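With one protein chain removed, the remaining protein chains of the complex are shown where they sit.
On to chain A.
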Amino acid sequence: MEGCFVVHLFSIWDREWHIVPRKDANAALLSNFEVFQLLTDLKQQRKESGKSKQSSGQQNLNTIMYETLKYISKTPCRYQSPETVREFLIAMKGHKLTKAEKLQLLNHRPVTAVEIQLMVEESEERLTEEQIESLLQTVASILPGDPEEQQRDSAMETEGRGSQ
């Protein structure tokens, strides 16, 4: 909807800028993957629309986008897709983890039991060893990791079997 202009005869209000932060901060958590997608789309859009008209004003946005993208690209989320994230969350339903814990598992893709203990609060009481193992299995199978590493691991496995 294009803005429609109305001439007002009152004086200019105080320009006060009002922040309404969400009280339930947890409801608005974003995964690294979502931010990664958003920033790559934005970067694509800006590239397509040509040189930004007011480059001086856009410098802050450029800086933060570049740095954030650089950081997020080094995390496991660069191999993720909306389908894998959805699959992951469905698989996590049975494990009774809080939103924050699932988010950390999604962002970090832990491969060892010690990492799970770090991210899940009171994991010794809430999860048995088998549950931790099954969690690790789910994470490793659903969330894609570094494809080079995975090739190396599977190559080592076949070597091991061969030598036996």
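Just so it is clear, a residue touches a chain if its C-beta (ideal position, glycine included) is under 8 Å from a C-beta of that chain, and two chains touch if they have at least 3 such contacts; residues count from 1.
Definition applied: contacts and distances are computed from a predicted model.
Enquirer: Name the chain not shown, per its UniProt record: "Regulator of G-protein signaling 11", "U6 snRNA-associated Sm-like protein LSm6", "DNA-directed RNA polymerase subunit" or "ATP synthase F(1) complex subunit delta, mitochondrial"?
Expert: In UniProt, the chain excluded from the picture bears the name "DNA-directed RNA polymerase subunit".
Enquirer: Of the residues A:Val35, A:Ala91 or A:Ala140, I need the one that contacts the missing chain.
Expert: Reading the full complex, the residue touching the unseen chain is A:Val35.
Enquirer: Pick out the residues on chain A that sit against the missing chain.
Expert: The list for chain A reads 1-9, 11-12, 15, 17-22, 25-26, 28-32, 34-35, 38-39, 42, 54, 57-58, 60-61, 63-65, 67-68, 70-71, 75, 100, 104, 107-108, 110-112, 114-115, 118-119, 121.
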